[in-house]
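Only a portion of the chains appears, each positioned as in the full assembly.
Letters A, B, C and D name the chains as they come in the text, with residue numbers starting at 1 for each one.
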Amino acid sequence: MNTLVEVMDKTTGAISSADLAKDRHSTATVGDITVADPRITCRNVDVWYGAKQAIRGVSLDIGKNEVLSMIGPSGCGKSTFLRCLNRMNDTIDGCRVTGSIRLDGQDIYDKGLDPVPLRAQVGMVFQKPNPFPKSIYENVAYGPRIHGLTNNKAELDELVEGSLQKAGLWNEVKDRLDQPGTGLSGGQQQRLCIARTIAVSPEVILMDEPCSALDPIATAIIEELIDELRANYSIAIVTHSMQQAARVSQRTAYFHLGDLIEVGETNQIFTNPQHRLTEDYITGRFG
Amino acid sequence: RDTIYIVGSSTVFPFSTAVAETFGRTGKFKTPKVESTGTGGGMKLFCGGVGVDHPDITNASRAMKASEFEACQEAGVKEITEVKIGFDGIAIANSKSAEPWDLSLKDVYLALAKDIPDGKGGFMANPNKTWKDVNAELPDLKIEVLGPPPTSGTRDAFVELAMEGGCNSIPEIKDLKKSDEKKHKAVCQGIREDGAYIEAGENDNLIVQKLVANPSALGIFGYSFLDQNTDKVQGAKIDGVEPTYDTISDGSYPISRSLYFYVKKAHVGTIPGIEEYVKEFTSDKAWGPDGYLADKGLIALPDEERAAVAEAAQSLKSMEKPAK
Amino acid sequence: MYSWILMLVVLAVMAGAYQLGRRRAIASAGGPKHIKQLHSLPTYYGLYAALWAGIPALLLMGLWSGFQDRILIALVTAKLPPAMLDGLSDGRLSLLVSDIRNLATGNIVSAEVTPEIQAAADQYARLGVIAQWSMWAAVLAVALAGMAYAWMRTRPQMRARNRVESIFSIIMIIFSSIAILTTLGIVLSVLFESLLFFQKVSPLEFFFGTNWSPQIALRADQVGASGAFGAIPLFTGTLMVSVIAMLVAVPIGLLSAIYLSEYANRHVRSTAKPILEVLAGIPTVVYGFFAALTVAPFIRSLGASMGLDVASESALAAGLVMGVMIIPFVSSLSDDVINAVPQSLRDGSYALGATQSETIRRVVIPAALPGIVGGILLAVSRAIGETMIVVMAAGLAANLTANPLDSVTTVTVQIVTLLTGDQEFDSAKTLAAFALGLTLFLVTLTLNVIALSIVRKYREQYE
Amino acid sequence: MNNPAKDAAGAPRRTIDIVQSSLKRRYARERRFRLLGATAVVLGMSFVALLFADIILKGYTAFQQTYIQLPIELAAEAIDPDGTRDPAVLARADYMKPIREALREQFPEVTDRGDRRLLNSMISVGAPDLLRERVMADPQLIGTTQELWILADDDIDMLVKGHIDREAAEGDRRVKDQMIGWIDRLDAEGRVAKHFNTIFFTHGTSREPELAGIAGALMGSFYTLVLTLSLSFPIGVGAALYLEEFAPKNRWTDLIEVNINNLAAVPSIVFGLLGLAVFIAFFGVPRSTPLVAALVLTLMTLPTIIIASRAALKSVPPSIREAALGVGASPLQTQFHHVLPLAMPGMLTGTIIGMAQALGETAPLLMIGMIAFIVDIPKGFTDAATVLPVQIFLWADSPERGFVERTSAAILVLLAFLFVMNLAAVLLRRRFERRW
């Protein structure tokens, strides 16, 4: 309880919170964490960085053909939680995950489970764009290549072009596909990483602030893409823009200092939050 | 500078250092610094000039050459005392686990020469593959001889004494010497390069060990290594003579050379201890047949010669220009 | 001995100057509360003063120590009776001087001491003391003057940091130029003899001849004093041994580096890496023995059991052992650069479902490639320049062959044996060593120019 | 959606199916790769183990030395006739005589002159010096008879250590049957024992294996490497920094870069030639000294350090430099505060390898007079000295059997030196290592 709360206290005064007798200190999750046809089910997930606990007992489902957005103040554990879902936390020294996370009923933290096909199935766009120090073309072609998704060069070219186009980057880079991906602007790098991820057609896509460096138009393209992808896949997206959450997601989860505070229909969360903290955060958007 | 500075032959190095150490132990003078540079390298340094930067003494596994003497003179190294210190036998040895060898110089020549007489008055590239090809009485073993490289003094002596000796035991070549001396030398001193003679570097211990590992091979090295490794290797009889202290000393063993050191007289009197060092070296307790150098493998000069050399050395008699 | 103390004193003065400079800067700014007024941090004013106090003084000290003795000797010998010096060559003079010096420093002298010599020695000792003290005085004066100068110049606007940094830059430029100077030195120290060699042996024969046999040229009085000086077999031998060595060192080194930095846990890595580094420090003589006595006979008997004819000193044995020696050049340097590849790149690859080995091969290694290539080039260089192992294990027979089971010799081996064996004044044989050195130098220079342009082309940068 | 892969019927296939189908193959490759890596490490380590085992097996016996216990009568009349205890007098006395007499008393039956010589030869020629040191350190001993351990000759040492084959014919070994008998008799009386070989660690070299020590070469190496390190590390790092970070990329710096790479390939002996021509002949640096050796080795190791350091600098991400420059750090501050610490592991690696190379190098030192017999232990950078690898080289080339084990022991000492030297660097390197 800190700056955040102080600030929010100041700002929420103006808003009627008449019927809400919510306990600002309760950390139990409010709302229905389950969905009808879940792809990913998390139960009681704790994450520790060494001795520091970053996620506390989070239970949450991600359904088929849905976009789940995760919101919450900076440092509340959104990225951490996201990285649990395809075991990207394995690469961080001293990071420990407990609880159960299942993909289609299969515990992904099972000893016997192989993270490689898991990650091919659960793709991820990172918060900081991290293009490979290779050409733009190779950046996108990398995934399909290692999985052998295409049978020949022509197919691969097509796939690369298609992915770049979907990420709204094609026109900007089509003349310089052989230039290093690291020589792109911040927003271009971000879109390159999106293109790279969708090129392998993962079934669940985790996106950590995919539009943070994008202008409204590029954002719109990505949001369109997300909408399109939802037809077949599940998507979890971390965003700081509540408008964006409202635009693209069906369900929204609100995190606060490592706890999952509230989850529910996006509409409901933004219009009628159940938890005081959620409300504080939502209304604070104008602060 | 108050220490004696000695350079030169790696063959004489063990003897020179033994003397240096004993000399230093007496306490009056500092232990001389002895560098192993090879005979030629030593001569080059020695003849570089007079002065503190130049060595006082150089060791040599052969006599100083006329050209070197001249170079010395030119550089102002006018007076040089030559001291012959003894002999070094060159042994041809093999592993103790195999039969001992009995070779003649002619066998050695025919086995190792680059070109040998073809019996029709001309010469041909050495066709001998096995010792049996060389001499029907010798075993049927591949010719495989580990020896020093052309850059070493030991090789030089080996060529001069063994090869040339064997060469001259063939009458038609002996005649050649009179008619065409150049050709004679080429024939006698060329060592084959087709792998039968293996240039094994300057490390004699390495040759000894390689012989142990390969009982069918022969090796060429100095007597002191044979002496120290009598349980591992045995010297071949050459022309019926075994390489022993006595046979080398009395000259009956055919492949042995003399060892020397040279003193720069100009330094005597300014660099302290040179005279005393020479005296120590030429004392009987050092280079005598029962001296500590004999223990290190030096073969002493015959008694009279030793006395004469000691006398000349201690009075620092200047040498004449060598004949060649 | 005294100069060590003086050196310490100068260092002390520098430390003092540092403090003074700092204080003065702070004071000139109007106290510690106002150091923002200064152009640079007070430390830099301190360093500035220290450098002014130290560098000229140390330079002077170096020069003085270099020339003092020469001057003293000149003074002392000038006083000697001319009769003593008459017709004395430089060398004899140096002996005389050594005698005087021995006498002056109380060392043993061998000849009886004449009064002149004794007088000279006394004078030498006396002058020596005077010179020592004058050096102290002069050096300290310069140090203090430097400090005073810096002190006077210290004012808030002075760009102390820039000045200090430009001094450092100059020092760094000097450091980088050492490579050039070394090259120059090497060329100069072998050029003269090489030219002499090429007067005796035609370059055509040397560069294109296929027969190397310096043996007949051993002595001037021996036949055909020219010998055979075709260097081709030496270069092919060098090439073969180096290639074999690289075939051992690159896979083992690179794979070890990858395993240690990517798969092994910290503990294994931090012990295994230094242990592998020991391989680079084992004296080459030891490797030579190992190659000659263990590996070569083993290969020979192995070959014999397969019906192959293996020379007892095969290029293979030497190459294998040399390869072992240069493993750490590849493994440790590669390990460092692989370790320095940002984790975010690995994450990017894993997140696409790449296995660890795919990530390593296709993302990490390419990103670390410039450094890895640097390590490999260093290893190649070391292989080309290595001597002792080949001397002991590969022998000296200059065979022109492509069979690694044959014995070969290398350029370096020939240089060493020619230079350390029974040399002779101005014989083609001894001079050949210099020509070989120069040629090898030029060949590797060319290869490096080519390598540089290739590496340039494929350089990648991340982030 | 995006996936052009179709199954036989032409319907799109799930990525995961394609992935699964090829996964086995990919994993096989993964395992192979990993196995290859592990094999490489194991291979590398086993080379080290093999070499070590070889050296240790050959060398460990050198750390012990055979002594013979004899009742030595230190008669006052012989050693200090005037009873002044003047060190000069004590130093001049003959200490061999009491030893020989004591030995003869053990074997009164030996009267023949030749046999006596044999008997005497069982004692090291250095024994009297050791005895002298002992007496001078403790003049109380004079006038008493002491049971003292006397250093045995190297042949006896070899015999006791089993390096001489007793079964061999008498002519085939340097120790005669008679001597074996004497030694066995002394041994039965408990008068033969192996003690820790302190001489090896405290003395300079010697012609006699039993008197030969490594201290001179060790100090020579120490001085040489201290100087080499203090020259080559700052110069190497400075040059690398300049070339990688400051120098404009132009012809001149290209030239320097090519030059440095090329210097790495220059045979080390050529550096010896350079040292001879430039440092000794031109600058008059004294021959055979740690100073000149260090100068030559510095030039030889510089390329290694520079190349490694540049590789390390290259691998520091540019964003770190930007961050520092962005808050107004000067380029030099940026380098020293941020880039150097991150590049330090690689620089230290280069230094470790370069120093290891310098420590083990022989060839260039042949040219500058280090291959010399120098008994005195050097006390400074300009004293005549030899270094460990050269000492090893010289011992390896000595005929005496006793030098075989000493050669290996010297190698062990060198490796220990290497370990100690590297330890600091390795620990330092570990502190600097981090991933980002």
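In the analysis below, a residue touches a chain if its C-beta (ideal position, glycine included) is under 8 Å from a C-beta of that chain, and two chains touch if they have at least 3 such contacts.
The shown structure was predicted, so the numbers you read here are calculated from the model rather than taken from an experiment.
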Full-complex stoichiometry, written in the displayed chain labels: A x2, B x1, C x1, D x1
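In this section, only the chains that are shown with their structure count from here on.
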Chains in simultaneous contact with chain A and chain B: C, D
Per Cα centroids, the chain farthest from chain B: A
Whole-Å gap between the CA centroids of chain A and chain D: 58
Whole-Å gap between the CA centroids of chain C and chain D: 19
Inter-centroid spacing, chain C versus chain A (mean Cα positions, whole Å): 55
For chain C, residues that touch 2 or more chains besides their own: 289, 342-343, 353, 355, 358, 419-420, 461-463
In chain B, residues with contacts to at least two other chains: 30, 37, 53, 202-203
Interchain contacts, given as pairs of chains that touch: A-C, A-D, B-C, B-D, C-D
Residues of chain A that touch chain C when the two form their complex: 86, 88, 91, 115-121, 123-124, 126, 128, 130-134, 142-143, 146-147, 180, 182, 193, 196-197, 200, 202
For the chain C and chain A complex, residues of the former touching the latter: 342-355, 358, 362-363, 366-367, 460-463
Footprint of chain D on chain B - complex, ascending: 3, 10, 13-14, 16-18, 20-22, 24-25, 27, 30-31, 33-37, 53, 96, 202-205, 222, 224-225, 227-231, 290, 292, 295-297
